[in-house]
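Pasting a structure here, questions to come.
Excluded from the complex is one protein chain; the other protein chains are retained at their positions.
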Amino acid sequence: MTVKIPRDKEYDYTREAAETRRRFLNEQTNSDANHVGQFSFEPSVLQGNIENFIGVAQVPIGLAGPILINGEYAAGEFFVPLATTEGTLVASYNRGMKLLRESGGVTTTVVDDAMQRAPVFVFKSAREARDFSVWIKENFDEIKIKAETTTSVGKLRDIQQFPASRFLYLRFNFTTGDAAGQNMVTQATQAACVWINEVYPYIERFQLEGSFATDKKTSFVNTLHTRGKKVVAEATIPAEKLKKIMHVSVEQIFEARLASQFGGYLAGVNNNGAHSANGITAMFIACGQDVANVAESSAAAVYAEITNSGDYYFSITLPSLIVATYGGGTGLPTQRECLEIMDCYGAGKAKKFAEIAAATVLCGELSLGTAVIADEWVSSHERLGRNRP
Amino acid sequence: MTVKIPRDKEYDYTREAAETRRRFLNEQTNSDANHVGQFSFEPSVLQGNIENFIGVAQVPIGLAGPILINGEYAAGEFFVPLATTEGTLVASYNRGMKLLRESGGVTTTVVDDAMQRAPVFVFKSAREARDFSVWIKENFDEIKIKAETTTSVGKLRDIQQFPASRFLYLRFNFTTGDAAGQNMVTQATQAACVWINEVYPYIERFQLEGSFATDKKTSFVNTLHTRGKKVVAEATIPAEKLKKIMHVSVEQIFEARLASQFGGYLAGVNNNGAHSANGITAMFIACGQDVANVAESSAAAVYAEITNSGDYYFSITLPSLIVATYGGGTGLPTQRECLEIMDCYGAGKAKKFAEIAAATVLCGELSLGTAVIADEWVSSHERLGRNRP
Amino acid sequence: MTVKIPRDKEYDYTREAAETRRRFLNEQTNSDANHVGQFSFEPSVLQGNIENFIGVAQVPIGLAGPILINGEYAAGEFFVPLATTEGTLVASYNRGMKLLRESGGVTTTVVDDAMQRAPVFVFKSAREARDFSVWIKENFDEIKIKAETTTSVGKLRDIQQFPASRFLYLRFNFTTGDAAGQNMVTQATQAACVWINEVYPYIERFQLEGSFATDKKTSFVNTLHTRGKKVVAEATIPAEKLKKIMHVSVEQIFEARLASQFGGYLAGVNNNGAHSANGITAMFIACGQDVANVAESSAAAVYAEITNSGDYYFSITLPSLIVATYGGGTGLPTQRECLEIMDCYGAGKAKKFAEIAAATVLCGELSLGTAVIADEWVSSHERLGRNRP
Partner (left out) sequence: MTVKIPRDKEYDYTREAAETRRRFLNEQTNSDANHVGQFSFEPSVLQGNIENFIGVAQVPIGLAGPILINGEYAAGEFFVPLATTEGTLVASYNRGMKLLRESGGVTTTVVDDAMQRAPVFVFKSAREARDFSVWIKENFDEIKIKAETTTSVGKLRDIQQFPASRFLYLRFNFTTGDAAGQNMVTQATQAACVWINEVYPYIERFQLEGSFATDKKTSFVNTLHTRGKKVVAEATIPAEKLKKIMHVSVEQIFEARLASQFGGYLAGVNNNGAHSANGITAMFIACGQDVANVAESSAAAVYAEITNSGDYYFSITLPSLIVATYGGGTGLPTQRECLEIMDCYGAGKAKKFAEIAAATVLCGELSLGTAVIADEWVSSHERLGRNRP
């Protein structure tokens, strides 16, 4: 018969319960979890964050910065904690931050903000679904009231409609304050749907999620319509800074950009930049974010051009950056400390954190982008030096 | 003038250097990093994994399992460490593991295995690029030799060609043993490209990456052609188990599946399942993987059907699961311990780890999928109980 | 020096001018255009439809039907003219129409209707673009007035916003009566943009089209948000009809459907059905539609399931079906006749035509879908007959 992982029904969030499970593991698998078992806080703080707690992953954090940001919420210089095990990642972002500091900083703008739950309602035929779509529009105010009964923070902004076959897919867009808000919008949408299901007579059935949210997935609907924050980070890098610090010319980097963004278009990428996932993931692990949201938060759209003055305008738009400065893992000991390094813990800080994340990503894009080219340039140089035909 | 993060040129991977940086942070930002500063190992182990080390993120680990797997590399029962701060995640995967245990386990198959670097070569016109494509085919053996001079592990399997405009985008596919292999294939491809660039006369320039890799991005090319391991996890769940443990019928879950996969198709998702990113991310953080690869590793393709006997066949294909059991962060203290819980540390274990990850993902899909429906069913039930017309 | 195609400045839309050009062609290319030169109408009717007229393509038309439709605009039986040179196409659609006639007909519903022009406005940075987005919302009524000055038919329904980098991409959605309306919305949007450009001070420049329309292209934005009509055609086929007429069982067709829609999802299709382009193109050529719109009109989303009673529910959603019954080529001699066969020429008929097109497409899907399976079934049968292990 299958053994069961030990749980203590009363006192499960304790050092003892964790140790009991580690001993059980040791017996079952003949492996040790000594380092895992060393953590600096009381397990009682973990209620609501983990089940069957056995200890911690100690993920090394490196410090990058300062990064200079001209944001609406983040203004000035910031140090950014990056949790990763990938060598050179911190150094690379740091190098990009230096370039941007000397270039006047990164301008950041939060251009949209919405968290979704996307129920689908099923009807006898498309015609009943179409009629329902009119009803949804006409009864928005009432639906909003029902949804917001479950939350003091979440506000139902609008409901998008996507009819197909005998279904009406809806996308409930909420603002969720400084929480990421996935649970908040689930409960609110559930409340609204239960009410709709009661009062509208022709519904065959509904599902609380019809895959239009699209939670923990990248998708065109999210890229087009935001999930979490949509943030733009942009900067104009003077040609001489690019040359001095990165050893590449504006023409070289732009030429490489054109070739790689054409490749990305052909390859069907959800991100025509270089490696935004690296910076985002490292910040997410350090700062107690829901790291699985890297699936959607790593989507990106780079736009770059040479300015009339011969400098390099570079921007990155993150269409679905999901961040929180409150709730979830943000209050855990090391996670909160990391948020506090950037003064990003607690109420009123989510957009600030989103701006710092986007600015950090931009620094990393320019750092990797130029490194690749500088190498290539060197090899071209060698080749030319060999006097080839 | 901008302050600089302190570094010790000689002894930077020490407790003292880390503490110096934390003190610096405290001065600069008026924040503390007390918990961050508490770790259980010597920083000297971190060389090659991090720069500007200040301490660690302590990410709670919960234990799920045992999961029963009928794999070619992973056979039997395993306990799975999941590092996350999202409440209910561990419980949900655990619940799915129970269902699958009682249903005879998860069958796993690694169906493809390749890591890429994708250089682009630029020519005067499409015609020269087309001629070059012939040359690449004819000279594959020599190119393979040049590439493999840089590695004893990596093997160049084949080179895919994607011509467009005056470019030839190439995709070098390598097997990389038990390392994820991104750096390995970069060096090998670089060596091959430098040689190609020397001997083939008509190249205008080349870039080591033309966005066809597509590293840390999700893309159609990766979904079609694998990045890392392509793994299938599948199982047939007896109808009575689904009813007993998950409280849903096969018809209910399949009906919901059809509606949600239709929604996902319309929404343009890279994953027509529920939340594979959750399980993958939690295993990646615990086990020292490159967590930013969640961007591509979270892609998934679910296929489900009702069998002739009325049971539920469910499968998930992970087309680009990037895992390592050697190198990168796998050897760090807590990370190695987590791999060892599953006997997945070191040489010869990467496919085993891939199978466990895919099997875990499948359990999570069925757990969330049925929970959503059971709720809906309850609410439908209430509604019916109210005797509505 | 290059020769020039002859044109008559005054009388160019005449039989003589056409003949002059055919003679010129004969001299230049040593080819004849005898059949091309035989047409049954006065070229004067072609003003606004063609330049450098030399004659006509005689595209054979086959007749399919009657098709039985339960539409809101098309109700009853219709004969459908299909212009094609692909053998079996007409026969195949005809066969599907028979199945659907015996199954009670096709239900059709127009669920959305909009034609777009999508200008992009360029700003100094994302922040100015974001502020402009607020202004656009606040000034919608005025923008609508300006846009509608250019047309008595087109109505500006709403303006969707897609901010990215320092751009604001807008999607002006119009209803356009019975015209396809591309030119109508272009002029209306142009008028609105010129006014916006005059009154809003911070615009760097604008382009009348920023690729969000997406005219003559398939795209996710069109699939999600309609271009032209979004039409659903659906039917429930009794199991015995499927067996009697198509020689397949519901289980066989559904099993094949699951496998092919999974393949389509993986392949990244814009159409998870079989061949909607065939029927749409043949109707478009016959009926004077803008046939190049097949690029977007051929997008489709099939949803099918087995009903509780064991019959086959099948639906196809055409998200971007662009049709006209007025303007463009609809008034030309053969084209008008073909529209009149279905009583679809002129004012008030566009949605009727859209319904007939969608219903026709559905018949073709079921015809091809079942033919493929019946063949396969035969070959399986042979195999089994050979008594293989």
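Structural remarks
Letters A, B and C name the chains as they come in the text, with residue numbers starting at 1 for each one.
To be clear about the criterion, a contact is a pair of C-beta atoms (placed from the backbone, for glycine too) under 8 Å apart; a residue touches a chain by one contact, two chains touch by 3 or more.
If you're wondering where the values come from, they're calculated on a predicted model, not measured in any experiment.
Per the touch definition above, the residue from C:Asn94, C:Thr107 or C:Thr189 contacting the chain not shown is C:Asn94. Interface note for the absent chain: among B:Ser125, B:Ser152 or B:Ser309, the touching residue is B:Ser125. When the full complex is taken into account, the listed residue touching the unshown chain is B:Gly268, out of B:Gly55, B:Gly268, B:Gly327 or B:Gly364. Among C:Asn70, C:Asn278, C:Thr317 or C:Thr370, the one in contact with the hidden chain is C:Asn278. Of the residues in chain A, those that touch the hidden partner chain are 220, 223-224, 255, 258, 261-262, 265-268, 272, 301, 303, 305.
On the side of chain B, touch with the chain left out of the figure occurs at residues 72, 107, 109, 111-112, 125-127, 129-130, 133, 162-167, 220-221, 224, 230, 232, 234, 268, 301, 303, 315, 317, 319.
We adopt the following convention: only the chains that are shown with their structure count from here on.
Where the sister copies chain B and chain C meet, the same residue numbers recur on both sides for over half of the interface positions. Chain A and chain C have centres, each the mean of its CA atoms, that are 38 Å apart.
Taking the mean of the C-alpha atoms as each chain's centre, chain A and chain B sit 17 Å apart. Chain centres here are Cα averages; for chain B and chain C they lie 40 Å apart. Across the assembly, chain C contributes 220, 224, 268, 301, 303 as residues in contact with two or more other chains.
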